[in-house]
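One protein chain is absent from this view; the other protein chains keep their places.
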Amino acid sequence: MAVKVIELKCIGCGKCVRVCPFDAIEMKDKKAVINEKCTACGQCLEACPVEAIEKEEEKKRAGSVDVNEYRGVWVLAEQRQGNLLNVAIELLGEGRKIADALNVPLSAVLLGHNVDDIAERLIKYGADEVLYADHELLEIYTTDAYTKVIYQLVKDKKPEIILLGATNLGRDLAPRLSARIHTGLTADCTKLDVDLENRRLMQTRPAFGGNLMATIICPDHRPQMATVRPGVMEKAKYDENREGEIHKFTPDLKDEDIKAKVVEVVKAAKAIVALEDAKIIVSGGRGLGNPEGFKLIKELADKLGGVVGASRATVDAGWIEQSHQVGQTGKTVRPNLYIACGISGAIQHLAGMQESKVIVAINKDPEAPIFKVADFGIVGDLYEVIPELIEALDNVDDIVEGFKSISKGA
Amino acid sequence: MNIIVCIKQVPNTNEVRIDPVRGTLIREGVPSIINPDDRNALEEALRIKDTYENVKVTVLSMGPPQADAALREAIAMGADEGILLTDRAFAGSDTWATSTALAAGIRYIGDYSIIFCGRQAIDGDTAQVGPQIAEHLGLPQITYVEELKIEGDKVIAKRALEDGYFVIESKMPVLLTAIKELNKPRYPSIKGVYDAYKGDKVKLLSAKDIDVDFDNIGLEGSPTQVNRSFTPSGRTGQGEIFQGDYKECVNKLIVRLREKHLV
Partner (left out) sequence: MDFNLSKEQLMVRSIMREFTENEVKPIAAEIDKTGRFPRETVEKMAKYNMMGIPFPAEYGGAGGDDLAYIIAVEELSKWCASTGVILSAHTSLACWPIYKYGTEEQKQKYLVPLAKGEYLGAFALTEPNAGTDAASQQTTAVLDGDNYILNGTKIFITNGGQADVYIVFAMTDKSKGSRGISAFIVEKDYPGFSIGKIEEKMGIRASSTAELIFQNCIVPKENLLGKEGEGFKIAMSTLDGGRIGIAAQALGIASGALEETIKYVKERQQFGRPLAKFQGLQWMIADMATEIDAARLLVYRAAFNKSNGLPYGKEAAMAKLFASECAMNVTTKCVQLFGGYGYTMDYPMERMMRDAKITEIYEGTSQVQQMVIAAAVLK
């Protein structure tokens, strides 16, 4: 209640009761008591001769809204050149859980041109509806066009939550959009929960290079916006029989809306490190001693059909590109097999890979923390162990047979 | 041409450690540095200054009075002057409130062609303040800039993607955010250090000095709040660690991996 009586000051004169237009004040035991009819109009404050009634300034934050007007969970389905990004499928998986918990529909927001097939797939991946803006100016992402279209959608439909992928483009769009809407945005979340009592999104993210985790809320502004790092959430399951609505529309967009124009799109010639999607990752750390060590890591990765990962230390040292970095400030990976070579296992690194199904550590130092999370470890010089391992991978069957016969013999 | 570079003084997170007993950050003795991406932004601005006539580079920061050192360092690198927004009213700002204050600071400075920010700060890694400033000022933005050219009244930037890049063109004024691939920042020169502390090269501004709505800054002006913070917990496996002859170790490992259908 916004207006309250200070009991000690009240002299029970009853002037407030008489002036109240809403019959919201009663006298009980010679003291004024405000009931639920109060609208906080403030008439009684004027009337009170002893200043025994005060209005509690309900400190509404600037830009705050009536949160109850906002319903529904949205997921931005990022596509590039007609390809739906995996992170969109992960967001649908997470968004589904949140929407179910809040008992609201899950909408996928799709922007592009002639990507109707993607719209269909979004339904199969769990969206209840797809808000599909189709326009030739949306074929390639631009900050200006995407912000304009989504902003208008948000104004019209008032969702309570919007999730975006923390991709290079998602991290361009989300802050711009949040600033235009005047709402909060939490970047690079690794975990999302819902506080059902007040429908708050509990957004957990790393800070201080992963040394600290913080849970962020956005209590008075809507929609609650979060970007989620690729590879963190579990992908939604594809259900061929799922049905939903696709609202395709042509947004109002003109050339001059786009101030920063994309004049060329270049795919890098180098192979894409899809660390997040890799089933097997071989990672190198400071223990490699020099950038050349990654050649050996690559050799092992190739042998296993995996990809190369790296610790932050090696990336900082410039031994390998940042796209290979695994860890709290790099990529979060969950392969079936993660082989950490010469990685001591600082907590920041562990955070990015500890959900791997099987972790193998190779390290000189038997006390390295990496062994504490490893399922299997070899203590030794990686420059000797890895070549042995590469060789052994050619003879897996023989080795396994050999062990069987030994155990039988024993 | 005037360029405004927004910089943040941050603790060197490489040196931040966790108190193992209390689970809190140990900030003591951790040196403060100019945020690395911001240094790339500054370097690019200084290169433009080196290349063209009549370029003025102003560095802008919001922070406690100690952030003066970051601005002086930027001046020692070659920036012309610094402006520090410092006021208790700014305390507790999230990215929205921070960008609001910085945008007000930029309006106060006035004439500009390029606003340059780092992509993100290492203490928060949010990458939000740059685009939010652009929105507040109604400027086009190009983020993740890894290469920059100026042609007439336009900038042409390579904007990094995970698997390639966009070439983006925009008229100035424009807001750009730099990534480390953009350049290798210079060191401040020693002469620059001594010059930076001469005269009145850093101006302090309070919230009242710039035209900003107090409801939109600081803790109260921040849409987001920290609900709680905690240190990440590690996983404690009970692994099988092999030692001794490498060949034997490797063979044992192979057997285990086969059991799990991994090889």
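Lettered A and B in written order, each chain numbered from 1.
Basically, a residue touches a chain if its C-beta (ideal position, glycine included) is under 8 Å from a C-beta of that chain, and two chains touch if they have at least 3 such contacts.
Predicted, not measured: the structure shown is a model, and the values here were computed from it.
Only one residue from B:D37, B:E73 or B:D94 touches the chain missing from this view: B:E73.
The chain that is not drawn here is touched, among residues A:D117, A:D252, A:D302 or A:E367, by A:E367. Chain B residues in contact with the hidden partner, per the touch definition given at the top, are 31, 69, 72-73, 76, 186-195, 197.
In this section, only the chains that are shown with their structure count from here on.
Work out the mean CA point of chain A and of chain B, and you get 21 Å between them. Within the complex formed with chain B, the chain A residues making contact are 59, 61-64, 140, 143-144, 147, 167-169, 171-172, 174-176, 178-180, 182-188, 202, 206-221, 259-268, 272, 280, 304, 316, 322-323, 328-329, 336-337, 347, 350-351, 354, 357-361, 366, 369, 371-380, 384-385, 388-389, 392-393, 396, 399-400, 402-403.
Listing the residues of chain B that touch chain A in their complex gives 11, 13-14, 16-18, 25, 94-96, 99, 122-132, 134-136, 140-144, 156, 160-171, 174, 180, 213, 215-216, 220-232, 234-237, 239-243, 246-247, 249-258, 260, 262-263.
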